[in-house]
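What you see is the complex with one protein chain gone and the rest in place.
What follows is chain A.
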């Protein structure tokens, strides 16, 4: 169906269901309960981030997962996309369609230039070149290009901006032909409240489209060529294949995905700054991809989801929340538990992430997706041992 095998189609359906129902699934606890206040992640601002960073890492995975070329400057394309979108808001109107289109196009053009130069080298030198380009972009955006980027203040829309296509009475916030991104309905059921926001659903639809396109690319001759480049470039050359245009296309597609993510970030909140291109932002993309599972279809969504969850939910758990949780226990035990847990939550969420990352890299080179497959194998007990399951997974992956 839709040109997919049964297995891939099922995977797509799962992603469609999860993204469309995310506002419900991620709000498992009543609003007023302490668990709800701590762990409910189904609010629009965070849901948008899940979807947007999912798109970003899906695109990154087309480059890194298939070809093995590690771009360490991918945030530059995200940033460029955001700037392009905000400029469209300033010049044309708050309609998100031209903004998102331009962000994808500009990021694509930008990645032709960076890709053309960086792809002259491979391995660590390629990574360093992309990193250098991204840091140059950051520095330019921060200072030299202030007329274009508004420097450290960040680019935003002012009342004095032309907005030549905005008619009288047009919404003063991003909208899709009059439908504001921020409009939402809330469904109250008992103690639960589920908010369905236009902005999130736009991001969700884009995520589904991005995911579908990535499945098609993975299964296409182009995707196979990219995996062949990762496997053996010598054989590619002696088979009569020119690896350069394949690599450049992979780089451009991946950059356009990042541009789309940048455009969506601006569409959700019409301002942007140079920090979006900073090297730590690029590093985060790499961590998301590796955590989820490089080269797997679903890994990027898992990886970006886990990190955004830790960043936004676990980081909120401060000492007061811990006191609430363990309050019923005798004081010495309560204090002991808090002493134990506290370094890993709240501001210490990076520590949790770091440990998780180490565990994944050491024990699950295939990322959390591989972890999931192993768990499934343990529960199924069909194939007996874990190694047999892993081999099956590897075979299915490449046998499609």
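Here, a contact is a pair of C-beta atoms (placed from the backbone, for glycine too) under 8 Å apart; a residue touches a chain by one contact, two chains touch by 3 or more; residues count from 1.
The criterion applied here is as follows: contacts and distances are computed from a predicted model.
Enquirer: Looking at what's absent rather than what's present, what does UniProt name the missing chain, "Amino acid/amide ABC transporter ATP-binding protein 1, HAAT family", "Aminomethyltransferase", "Ubiquinone/menaquinone biosynthesis C-methyltransferase UbiE" or "NADH-quinone oxidoreductase subunit F"?
Expert: Choosing among "Amino acid/amide ABC transporter ATP-binding protein 1, HAAT family", "Aminomethyltransferase", "Ubiquinone/menaquinone biosynthesis C-methyltransferase UbiE" or "NADH-quinone oxidoreductase subunit F", the correct UniProt name is "Amino acid/amide ABC transporter ATP-binding protein 1, HAAT family".
Enquirer: In the whole complex, not just what's shown, which of A:143, A:186 or A:232 touches the removed chain?
Expert: The single option touching the absent chain is A:232.
Enquirer: Touching the left-out chain: which of A:81, A:223 or A:367?
Expert: A:223
Enquirer: From the list A:142, A:176, A:249 or A:344, which touches the chain that is not on show?
Expert: A:249
Enquirer: For chain A, which positions touch the chain that isn't shown here?
Expert: 3-5, 216-217, 219-225, 227-228, 230-232, 234-243, 245-246, 249, 253, 394-395, 398-400
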